[in-house]
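Quick one: the structure is below, and I'll ask about it shortly.
All protein chains but one are shown at their positions in the complex.
The letters A and B name the chains in turn, as written, and every chain counts its residues from 1.
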Amino acid sequence: MSMSLAALVPSKTSKSLLVALLITGAAVGSVGGVGLYTFIYARGGSYLTNDPAACANCHVMQDHFDAWTKSSHHGVAVCNDCHTPHNFFGKYLTKALNGYHHSMAFTLDNFHEPIQITPRNRAITEQACRDCHQDIVDAIDRFHDPDKNISCLQCHDSVGHQAD
Amino acid sequence: LISIYERKQEAKNPFFRVVELTDETEDPAIWGKNFPFQYDAYQRTVDMVRTRFGGSEAMPRTPTQADPRSVVSESRLEEDPRLVTMWAGYAFSKDFREERGHAYMLEDQIYTERQQVAKQPGTCIHCHASVYVPYKKLGGGDLIKGFEIMNQMPYEEAKAKVTHPVACIDCHDPQTMELRVTRPGFLEGIKALKASQGIPDYDPNTMATRQEMRSFVCGQCHVEYYFKGTEKRLTYPWFKGLKADEILAYYDETGFKDWTHAESGAEALKAQHPEFEMWNQGIHARSGVACADCHMPYMREGAHKVSDHHVRSPLLNINRACQTCHKFPESELKERVELIQERTFQMRNIAMDALMDLIGEIKASKESGATDDHLAEARACQRRAQFLLDFVEAENSTGFHAPQEAARILTLSLDHSRRGQMALRKSS
Partner (left out) sequence: LISIYERKQEAKNPFFRVVELTDETEDPAIWGKNFPFQYDAYQRTVDMVRTRFGGSEAMPRTPTQADPRSVVSESRLEEDPRLVTMWAGYAFSKDFREERGHAYMLEDQIYTERQQVAKQPGTCIHCHASVYVPYKKLGGGDLIKGFEIMNQMPYEEAKAKVTHPVACIDCHDPQTMELRVTRPGFLEGIKALKASQGIPDYDPNTMATRQEMRSFVCGQCHVEYYFKGTEKRLTYPWFKGLKADEILAYYDETGFKDWTHAESGAEALKAQHPEFEMWNQGIHARSGVACADCHMPYMREGAHKVSDHHVRSPLLNINRACQTCHKFPESELKERVELIQERTFQMRNIAMDALMDLIGEIKASKESGATDDHLAEARACQRRAQFLLDFVEAENSTGFHAPQEAARILTLSLDHSRRGQMALRKSS
């Protein structure tokens, strides 16, 4: 378990963040309870499906949904293809983590706007690009340590969300 | 919990039509009953917060009979006395302050000392009050006629016809809430501009896109202007284009001058707040980014999005104003703007020093007996150098709206000052 966790959670910081979140959730029962309630009522359960429209259940996701419908990947990738790891465990852990975090944020209404992707989720998205495009990027990355890989998003940040 | 429930409700009812609005409803408080978010924000334009080069700072003062204001903004003349020399003999050399929020526009115009040293016409009101209803009343239903009548009134008389600073009705159709241009100055100016580009009979209210309107409503006032002829008709000098040198060419052709410079005798021009013109030369306009995108960005109020009617410096609201398009940290975006502004300010200061040199030299030559003939070319250079410099100086973004274009204009200005100095040398 610890090994697979390390594989799912890219950095130490986000790992301890995860642990902290889980502990906080358990210890502070009332907050956790509200979070759970929100999760259900605000159809946080939509995190568990692959339907992009489900993400847009939260109106704060509407813009991203709209922008996705105009993007080059509209026909080839849904939200989860880019925003969750491409393995079973990681996928549902990430969903749970994000689902919990976003439900809390949505309820407390205290998040930064415009919404910004977290470093952890950014890394997951980068990995998603690499998974699908393994072949084509091989030439440009094969000569480097994985931590010296060039960031896809530096040039292609709009593939999933095209503005207008 | 409650908050989620409320939001689900809100999303279904973006506003409640509490009162009926008509084309005569001037008071924004009444509009505010239907649109409380917009009205609340609109009222916050009283806030005074300084940025490195913009915003405004609250300077306490002792109210007097003539001027009851207890708070004004910084005097730009005290900050930079070279401005007094640049405008010698003109009302601006008496009083010129950092501009502040829309809430102050009427009182700041009424009480500026510029009113005491020169008789102003009713034309002034066009951009400092809600004039839509008053114009229509004066014109018996005809906006343009009302405009013409008020232009020719003395300021004191015109002032009594208006009540509010710019209000909802000046930018919105009360039935549909769509944006509209209500200012004759802009309607005529943009028509002339479009005509010069081969587009006849242009009318923004029927022909502009929604995104264009999000800048045109601001272009109603944030523009260079002059009072044409004895009727003092408000005119936007866009007949040859919107660039500073094109506007100068128009003034040169028509032989217009604002005043005669007290120290040098040059026929001088004053440029004022050409935000619309400069923005038009920048990369943002070219990319379709409107004034409202940065100065009235969308903000979320519960489940729906509203335009922030607290019109102000975007640097006081970087996350909403810039981060929707630029995914850099706030501190980085602020630094980018300030770097652009610092560079502009350095160039502006260089051009200003050169102008001071030129004015000083013309003055000295005059005093030592040079004839008007001898001074003619140097004075023409001063006129040009001064207008171009003032165009950037008066533009309120300190170069941000079009950094390279501002620099180009300052280069032209500096070169005219240089040539003026050379001309004196040749003729002496």
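Here is the rule we use: contacts are C-beta pairs under 8 Å (C-beta built on N, C-alpha and C of every residue); 3 or more make two chains touch, one makes a residue touch a chain.
From a predicted model like this one, the values you see are computed outputs, not experimental measurements.
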Check the options A:A53, A:V76, A:L108 or A:I140 and report the residue that touches the missing chain.
-> A:I140
On chain A, the omitted chain is touched by residues 135-140, 142-144, 148-150, 154-156, 158, 162
If the missing chain were put back, which residues of chain B would it touch?
-> 283, 286-287, 328, 336, 340, 343-344, 346-347, 350-351, 354, 357, 399, 403-405, 407-408, 410-412, 414-415, 417-418, 421-422, 425
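Here, only the chains that are shown with their structure count from here on.
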Determine the centre-to-centre distance between chain A and chain B, using the mean Cα coordinates as centres, and give it in whole Å.
-> 45
